[in-house]
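In this view, the complex is presented without one of its protein chains, the others remaining in place.
Chain lettering (A, B and C) follows the sequence in which the chains are written, and residue indices restart at 1 in each chain.
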Amino acid sequence: MRYEAPTTVEAAVSLLSAEAGLAKVLSGGTDLLVQMRMGMMEPDLIVDTKRIPGFGDIVEENGGYRVGGAVPSAELNEHAGFTAMYPGVAEGADLIGSTQVQGRATITGNLCNAGPAADSVPCAVAVGCVARIAGPNGKRDVAIEDIPQAPGKTSLEKGELVESLFFPAKPANTGDAYLRFIPRTEMDIAVAGCGISITLDDTGTCTAAKVAIGAVAIKVLVVDEAAQALIGTKVDEAALDALASACSAAAKPITDKRGTVEFRKEVVGVLAKRAAKIALDRAKGA
Amino acid sequence: MGIHVSTKINGDDVEFVCDAEETLLDVLRDRLNLTGAKEGCATGDCGACSVTIDGRLTCSCLTLGAEVEGREIGTVEGVAKGNELHPIQQKILDNAALQCGVCTPGIVVAAKALLEKKPDPSEEEIRYWMAGNLCRCTGYDKIIRAIQDAAAEMRG
Amino acid sequence: MASSTGEAPESKGTHQYQPRDFKVVGTTPLRPDGVDKVTGRARFGADMNLPGQLVGKVLRSPHPHAKLVSIDTSEAEALPGVKAVVTRDDFAENEAHHDILCNIMARDKVLYEGHAVAAVAATSRAIALKALKKIKVVYDILPHVTDVDEAMKADAPILHDDMFTHGVDPMPTTASNIAGRCEFGHGDVDAGFEQADIIIERNFKTAATHQGYIEPHACVATVTSDDYGELWGCTQGHFVLRNVSASLVGMDVSKLRVTASEIGGGFGGKTTVFLEPVCLMLAKKSGKPVKMAMTRDEVFKASGPTASSSMDVKIGCTKDGRITAGFAEVRYQGGAFRGAPADFGAMCAFACYALENVKAIGWEVVTNRPKGAAYRAPGAPMSVYAVESVVDELAKAIDMDPIDFRLKNAARNGDKSSYGPKFESLGLVETLEAAKNHPNYQIPLGPNQGRGVASGFWFNFGGETCSTLNVNQDGTVAISVGTPDIGGSRASMCQMAAEELGIPYDQVRAIVTDTSSLGFNDTTEGSRVTFSSGMAVIFAAREIIGKLCERAAMMWDIPVEAVKWEEGKAIPAGANAGDFEPLTLAEIADAAGGTGGPIAGHHEYNADGAGVSFGTHLVDTEVDPETGFVKILRYTVIQDAGKAIHPSYVEGQFQGGAVQGIGWALNEEYIYGDDGKLQNAGFLDYRLPVASDLPMIDTVIVEVPNPGHPYGVRGVGETGIVPPLAAIANSVSDAANLRMTELPMSPPRILKAIHQAEAAE
Partner (left out) sequence: MVQVVLSGIMKTAVDDQAEIEIEAKNIKQLLDALARDYPKMEPYVKKGLAVSINGVIYRDSLYQKIPEDAEIFVIPRLAGG
């Protein structure tokens, strides 16, 4: 296995493109190194992105934030501007593993590892995050929900890597939140998760919403029916019940060592309801 | 085939050669004889291998040796200043906050990083910060008290 | 920390309890190994390296049950850098340790996923792993069984065709997975149930759990060409390890020296051998030192977890709360070989109660899982969980406070125990009274919150022990013990020696010696070390005192009978009182060269007279009715320690045991797929409790002296894990207004139970 730490994104792309064997991008490495250690993956080339200028930066852009592909979640959570704008996204990132893991793990890696239970992804999806992908054919921007395809599988082409994630400016009266369920209080993979963004008008009526659920399908799901359940309402109990039902109905989970189908379907609805209440409070500026 | 790496460990310049697959933990333990960091799981779930890289707490088992070129590493061996124990080390002893002691190096490194970031953490903040450091002997009670005591002493 | 002291009953044991005013015992000095452990200098199993050492790795079966048709190692042996490969062919049959032999290296069959089939020593880890892939193993796959109830069925796949159930008369003539049946009790349970006003009968299940020590098994071994071996590694019992390993490898015991490294937790899991004989064999074959360490998934798949269980309990009581009869039938699977602790489970089930009619039956079963090892009070937590759950339900049914119910039926001095012998001295009632009076028992509960109580018991034992104390020329004292220190026992040894000799704690230093420096010592297990090694230290110190008095008598030229030892000094007594200035230990030690040479004390014995230890736990929980999540709000451990030598480490044992129990009750479990493979062989999905899961764990040390120990010490390590399973189940059942009968009470199980209870209403 070779280890390379290029200092330009072009060099990274050409290394990834030229490798005939298995090439993997290393930013935080908290999934990759475990997979290698357990013998689940034997890459021929590892491309470390942390030496590429910009990959470790969080910068303001058009009223929103561009987060470099190698920014660890601990750093994201220390960024006062970002956490004030998108507390739900930051909280999701803050749930990835331990304090130690957060010192390395990146949202980009969480996304590109394509695990259905990735904690930082549902809320990032809900707030409309867009990934900038660099590749042999230049750069392209893609809504992040289109990147994971199935466990371990992404829509990235050979030679491509995610350079940064763009979180657009937050509309007025908008709040976000993410909740997940785990059997302990920390250190577990989500059994179910829900990220949600709610926008209100001046009268407190929901005008826009986006709901994404995790760990209940082969990838993070955007649930339009759930958003529709909120839009046009004051996000009252009836709307929240409809939201919960829509999420439970949309979930297509499996039974495994972490939870059962019935449990996941039910709890994802509970989480959606609870997350919506938090997002609502945030939208109201409470 | 080896990768040559120049780095700083506990303030001292260190050079080593490692294979691409080797983790920082492998390098510390097997090449540099710094065996304070332990391999409890090799998957980032136990925290016994905790170190700091450029001041940030992380698991050395989740870092490649090759990645630390030019970085500054802090390990448990560098926490005491000579024979003078760091308050967290002393308070762990005073509180009997260890039984077997295998998780203790990771606890020391993680708690020190917490107190540098947050001088007056609540019990809940301590518990969540330390959630990645498994201890099977103590039930954590005395560890949490030791960190609270160390925090109080360091605040003066 | 509150404390209560009970009356010391008359001693019947070998060693008399003598009340005294302690000076060092009961204080909390810093442990001698402390600084090394907080600075990273302490050397654990994997921290030792020898010049030119190789790396050893084990090839493990991917199948839960298969015939081992052939193993071809030729390609692996040909790989550059590979220095030795071992398989079953390298180990001779061994009648005395047959099961251990079959477990460390599979013979005719592999019996569980992870069963060792070969091992390699190579110049690097990478080459060793590559070599494992080049070993060709032909398996003839057999049907498997991992569930205890399934394994007992007549048509279950049979693991051992020579296993005929012990304890059934006549012994069956067809092989089965039932290794044995046992029965304990007295009286007539049928007649007892006749007298009951209310009878509750339930079935329970508990999952297998792992000791979960943070340090994986590790060792480094070297064997010279003239067959002298040395082994360094983490173990709870290096003398037992030496004897077993020497036997399996075919060495004289005297030629193998084993040094116990610092040990990163054991809880029973490091009382046997796994890697060590293999490591020695690789070292012998390669002619080089070999180091081996398990990965975490190997620890889960191939070391020894505890038993899973399936249990039926039936208890009857009168309206006023007197238990008239108790019956339990427990079925434990302990993995692929004999040894599931069903006997201890049956013995402990009703140990808290003085019953006229009691019967407990235990079934010991084998399945295609790793060979179980001891885990803290082996066998007791499960059966006590079942019994204490039904007890709780009975108390509720007759509307009686659960502590009052227990007090009404509690075993007291002179009562016949449920496993036979009369109790000589026990502190159960004291723990129950302390629980009832504890402020945590009075705190009002909120919605979805519940309170649980449970008591538990462990026998404790002593065992073969010896210890040597050497007086140094400067008057300090070196203690050699043969029992590895896992929880701070070296500090306790120093305290007891200092107490006897009358010198300060910091002038005594204890080490755990290697196997060549002391006679045989039993393993650190069964809560025996502070009791047994401690007593050896006390008696060795007393021997030293005798010698010190002799030397002083010589220096003063008076009869030794006229010298007494007080507060660290020899004092002329009787007719000579006041004639000479007292001589300190340091002064006598300094003069020792001229008065007969070095001064040492030694004691060797079978430590009998261990005192039973009872505990009562209180726990408040809150259950999220929408997700089934359980939060532990507060937790209180009350246990009889006899006499706490180092109260902080006693509290630590209470707290650690309780939290292991919390893990067992709520989330920890071995999860098997239909394929017979373990699905959660890592800390991520095995789910030990983490710091944020827990509140502070309050403790109360009760001290009812053990009449069989000069200071009254009882072992404290194991009892702490016995009550939590039931205490938490009772608390959760109270919070959610239902009855949980399966462990772990993971959120999906609780939520399902909540829905079932709703549907039933």
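The definition used in the following text is that a residue touches a chain if its C-beta (ideal position, glycine included) is under 8 Å from a C-beta of that chain, and two chains touch if they have at least 3 such contacts.
Bear in mind the structure is a predicted one, so any value in this text is a computation, not a measurement.
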Neighbouring shown chains of the undisplayed chain, as defined at the top: C
Of C:458, C:505 or C:556, the one touching the omitted chain in the full complex: C:458
Option touching the unshown chain, where C:113, C:329, C:424 or C:622 are the choices: C:424
Option touching the unshown chain, where C:97, C:314, C:331 or C:376 are the choices: C:376
Identified contact with the non-displayed chain, of C:26, C:62, C:167 or C:625: C:167
Absent-chain interface as seen on chain C, which is shown: 12-14, 166-169, 180-184, 211, 266-269, 271, 341, 343-344, 346-347, 362, 374-378, 419-424, 458-464, 525-528, 606, 608-610, 708, 717-718
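Rule of thumb we're sticking to: only the chains that are shown with their structure count from here on.
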Of B-C and A-B, pair with higher C-beta contact tally: B-C
Centre-to-centre distance between chain C and chain A (centres being mean Cα positions), rounded to whole Å: 44
Between chain C and chain B, distance of the C-alpha-averaged centres to the nearest whole Å: 29
Multi-chain contact sites of chain A, meaning residues that touch two or more partners: 38, 185-187
Residues of chain C touching at least two other chains: 683-684, 689-690, 692
Chain B partner contacts - residues on chain A that touch it in the complex: 1-3, 5, 26, 28-30, 33-34, 36-38, 46, 48, 50, 72, 74, 97-101, 103-104, 185-187
Residue ranges of chain C touching chain B (in the complex, touch as defined): 28, 30-31, 33-35, 37-44, 46-47, 49, 126, 211-216, 262-267, 293, 295-296, 486-488, 646, 648-649, 651-653, 655-656, 658-660, 682-684, 688-692, 694, 696-697
Touch list for chain C against partner chain A, complex: 129, 297, 626-629, 666-667, 671, 679-680, 683-685, 687, 689-690, 692-693, 746-748, 751-752
